[in-house]
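Every protein chain of the complex appears in place save one, which is left out.
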Amino acid sequence: MIPLEGQVRIPSGCAVSAMISRDGRRMNGESIIKSMVPMHDRSNGLGGGFAAYGIYPEYKEFYALHIFFNNKSAQAECMTLLKEYFEIVQDEHIKVRKIPQITDEPIIRRVFVSPMQSVLRHLQIDEKELVVRVVNQINADPTGSYVFSCGKNMGAFKAVGFPEDVGRYYRLEEYEAYSWTAHGRYPTNTPGWWGGAHPFCMLDYSIVHNGEISSYDANRRFIEMYGYKCTLQTDTEVITYIADYLLRRQGLTLDEMAAVIAAPFWSTIEGKPEADKEKYTYLRTVFPSLLVTGPFSIILGFDGGLMALNDRLKLRSMVVGEQDDMVYIASEEAAIRVMAPDIRNIWSPAGGEPVIVRVKEGAF
Amino acid sequence: MKKYVIIGNGVAAAGCIEGIRSVDPEGSITVISAEQHPVYCRPLISYYLEQKTDLQRMHYRAESFYADHGAEVLYGRTATEINADTKQIVLDNGDSIAYDALCCCTGSSPFVPPMQGLDTVDNKFSFMTIDDTLALEQAVTPESRVLIIGAGLIGLKCAEGLHSRVKSITVCDLAPRVLSSILDDKCAAMMQKHLEKNGIDFILGTSAKEFCGSHAVMQNGTEVDFDVLVLAVGVRANTAIVKNAGGNVNRGIVVDDACRTSLADIYAAGDCTEYHDISSDTVKVMALMPNAYMQGHTAGVNMAGGEAAFDNAIPMNSIGFFGFHCHTAGSQPEGCEMYEETDENHIRRLFVKDDKLTGFMLLGHMHRTGIYTALIRNQTPLSSVDFARLKIEPQLAAMGNAYRDKVLKGAV
Amino acid sequence: MNFYPEFEVVRNDSRCIRCRVCERQCANEVHWFDEDGKVMLSDESKCVNCQRCVTLCPTRALKIVKSDCRLRENANYSDQTIKEIYRQAETGGVLLSSMGNPNPLPVYWDKILINASQVTNPPIDPLREPMETRVFLGKKPDHITRNADGSLDTKLAPQLSLSMPVMFSAMSYGSISYNAHASLARAATALGIYYNTGEGGLHEDFYQYGKNTIVQVASGRFGVHKDYLEAGAAIEIKMGQGAKPGIGGHLPGTKAVGDVSKTRMIPEGSDAISPAPHHDIYSIEDLRQLVYSLKEATEYRLPVIVKVAAVHNIAAIASGIARSGADIIAIDGFRGGTGAAPTRIRDNVGIPIELALAAVDKRLRDEGIRNNVSIICGGSVRSAADVVKAIALGADACYIATAACLAMGCHLCRSCHTGKCNWGIATQRPDLVKRLNPDIGSQRLINLMDAWRHEIKELMGGMGINSIEALRGNRLMLRGVGLTEKELEILGISHAGE
Partner (left out) sequence: MKRIYVKEEWCLGCHLCEYNCAFANSGMTDMVKALRGKTIYPRIQVEQDENGITYAVSCRHCKDPICVKSCIAGALSKKDGVIEIDHSKCVGCLTCVLVCPYGAVIEDGSGVAQKCELCMKNNCGAPACVKGCPNGAIVYEDRGEAE
């Protein structure tokens, strides 16, 4: 019997793509879907997905939970649980387009929620922490519910299938986002599971990732000390938790986070000016277990921006293009050329050097 | 360019050439060589007879020695006169050669005391040069009975060299013991015994009274029949040329530590000189090859304008017969104390005076004896070393840590 | 009772050139030259099989072999067991042994295999890419803090910086020689790692290596004073030793001579007896007091290590230590070496380091306090592979001592307690001590560590890991072979094939 996702560790190869408007212009999903087509061979049909930021402006005060349910009873159970902690603002089907390439679909719901203040006071935690805890609780429990997106004004859309099919399936042309990320998956160790597709999200962080990290268990065993539970045993999952831990819980900047997970080599640090040397030495000393080794190219989506990062040896391809207010990131230049045929400024960032793109203040 | 002239072509002359060239690569060097041979190792003539070496290997230096050192050799020439005022020498062919600095390395000649009837002996030889040796070699047959007059170093080495080539060898000497100039009675007796064991006969304490053809009669009446006579009574320094030029001469040409004679720009080195023996604090003729070289070298350096002194000369001899060796050095001044260790085949006698080792005689196994020699040469106070250990065996261990560190931990 | 000697000296007379090196080099006086017969003879009853003569014999004319003269075969009462009974019946004494437990108990290192990358993830070539082995040992903060200008406040609790995750473990001056200490100190300095004084104080000549020295405070407090504490880069409180958990130490008066007694601050010739417990530590809260006393004495500049033997409830003990203020925990497994220990203790007390390490690392993570302390693993770490396995199980660094002794020339004859170490290591006899030239000893230690570092890098590269911290606790890189479910569970690894 082939083990299910979460029962074994699943490494996978992949394609990633992203686009963002620094002016905060909202664009529908056509372009990002098309960008995945030339990278078809980087996926094997066992998972594709997208994350979109700025898609729920009318609900932007609420956490948008995208949930897979295996069946009605799971759904009922999960909703009961949610109601213990949250006001349910809206509970709806995510509209899909039936296509032959996508089958065996679960129940897919979108639930906008608002944390109950009484609960927050009782637990002495902030609302983000509450969301994390509840989502972790649902996802850790194998009863058939899986929250695959839980940020505000953003959402992930993913399925078993090739990414371009997944995009059509979720009718992404009907969503408008200032930032899109996309992922095509080539797992080597799974029958394919909807929840296992990328992006992997936690609050407004979403990660698409191409690679197979060798530091996985060191990272996992460390991050699990802090309440995270790596149920999927995927790189993307653990990297998302690391991002959440470093950015939200430790309050590091994106650059500092990059200096932890793709830390500069000691020999590089030696050559830096004193203040930088001190900073990088400090970060490597304090967070050694969060260094991520092995090949990866990741795109981290967050509220108001994107960060792209390669492993420090640049063992995976990743290129960045820039045109006017747009920034494009993809595994292959071909993908960028689909999104922006006339683009001139394309480069390949060095390993370990983060590319951070932010939407102009107040633009969304 | 300075003009150097060296009279003589022995080891002192070779030392002089090397000494000059260690300072002055330019000046011309002219060597006046009475013998027709390039410099060779005179003491090796007995080994030649013994066939332990040959004429080729007897060369003291490589064939290219003179060329390498830019020296011109006038073979078969002798210097007859030095004109110290005009700084010229005159050769036997009448040529004159000018010099800026001159070194006399005239060596020594066999000394033959007057003996009655010596002119009746046909086969009589000296034993000093290759030519002597080749002549002697021609004269002997396996049936020859050889009589050697003189039981000193030359006579006995000659005896050893001839030993396997002739029927018998008899050595006679006026002295009552062999090697009388370097050994005392006890040591000489052990050496004599060894020589006798190897078939050498001795007639000691008497001299030849009369020769008649191949018959000799000793002062004590002993009669000896012989086929070949070797005269090895002794040698005399060749000093005449310096003496005639007005130089200061006693038994040898008088030189100082720099090997200067009493005449300006005239130096002398080797067997023709007399000089200071520090072990006995006396001046004497020490016709020793190592000293000849060191004197020659010293003279050469000084002639070329360098500075050198040979100020720690001592007499020393390493001599062995039929595998039995003897090392002696220094002297036994009056009032010295002697430490002795001896057994059947070996004698170790050390002479000490005024907290210094002044001399030694060692017979038998020769091992690291240079450590003793250095004690004499350096006049090391014995209170500064562990002499008790040294008496047992020469060793650096007895020389103190400071000396050991100096010698073994750094370049010397 | 007389036994046939345990070892036989086999001399190939047709190769022996009578150089007498064997005779001159045997402190046990096994060999001698018989002037009459002009042959070398030997008294095998004195031979401990240290192989000194074998190694130095220039013509390979010698070998030492195990004697085959044995008591009647008995799987229950082994030859050794019976002879030990005889010896005790004769002397009424406790049996003494040296070095680590030699018995055939499981070596878990050998039942753990390491992963390598294939296809989905590239192996990394250490000859072409940077491969980092630097490790910092010490307490890590729970939260970062920032200065007023928003920059990171980079002040940290004191850390030890290691160029590679291996250090030389505690061996006292006294149990080993001056030259052995000099070799360790010089090698540690050259390598950018640390060596450990053990409980014997620090010879004044070695204060210059302080930056690479861990000074130990053990139950006897020998050689401990303010300058000593301040001389090192870290202070280790020794609570126990893997070879002899639960008992103290004993340096016989014969070894407490000259500088040894001076350095220990005890009268010359007196036995140096370290008690089993620290008499000021009867519980974990007492330990906390000592930890802070030492920190106070050194102005909180130095990390404090607490070294404990791996015993049954090691995980709970480690948890206590992690909350005691200690910066680093050193765990010493039951196979660790010793200069002298009661045989019964050495061979029967304690647990394997592999299991102890896995249990401790897991426990500290479960309690969320793994960042409070670093973990050093010691007690028979024999190779670079053992180091890699230890790191992957969760250690920050390893302590080695037996391997270090071997590098310095030890041939593991396990006779340290006799004080006649022919290799100049476990001895104070000046003629034997000089056999270990620290120029050679330190170079051999450096070579060994260089070799291990290369091997560690190769193994890491194979796993696609280019920095040692990504290996630490990365148990997914390990698989067990021939282990029970329980063992796998404790080790926290899967079986090969899973």
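Letters A, B and C mark the chains in the order given here, with residues in each chain numbered from 1 onward.
To be clear about the criterion, a residue touches a chain if its C-beta (ideal position, glycine included) is under 8 Å from a C-beta of that chain, and two chains touch if they have at least 3 such contacts.
None of these values were measured; they are calculated from a predicted model.
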| item | value |
| --- | --- |
| Shown chains touched by the chain that is not drawn here | B, C |
| Selected residue (touches chain absent from view) among B:44, B:255 or B:352 | B:44 |
| Touching residue (missing chain; options B:70, B:205 or B:370) | B:370 |
| Residue, one of B:98, B:212, B:264 or B:397, that touches the chain absent here | B:397 |
| Full-complex contact with the absent chain, from C:73, C:90, C:149 or C:431 | C:431 |
| Residues belonging to subunit B that touch the chain removed from view | 15, 41, 43-44, 47, 52-53, 57-61, 289-290, 293-294, 297, 316-320, 323, 325, 327, 329, 366-371, 373-374, 377-378, 386, 389, 394-398, 404, 407-412 |
| Residues in subunit C touching the chain absent from view | 14-21, 24-25, 55-56, 58-59, 61, 431, 434-437, 439-440 |
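The working rule: only the chains that are shown with their structure count from here on.
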| item | value |
| --- | --- |
| Chains in simultaneous contact with subunit A and subunit B | none |
| Central chain of the complex, centres being mean CA coordinates | C |
| Farthest chain (mean CA position) relative to subunit B | A |
| Centre-of-Cα separation between subunit C and subunit B, whole angstrom | 70 |
| CA centroid of subunit A to CA centroid of subunit C, Å | 47 |
| Touching residues on subunit A, where the partner in the complex is subunit C | 9, 11-13, 188, 211-212, 214-219, 221-222, 224-226, 250-252, 256, 263, 265-267, 275, 278-279, 281-289, 291-295, 312-313, 315 |
| Touching residues (chain side subunit C, partner subunit A) in the complex | 117, 120-122, 124, 129-130, 132, 134-136, 140-141, 143-144, 146, 151-152, 154, 156, 159, 365, 368, 370-371, 394, 463-467, 469-477 |
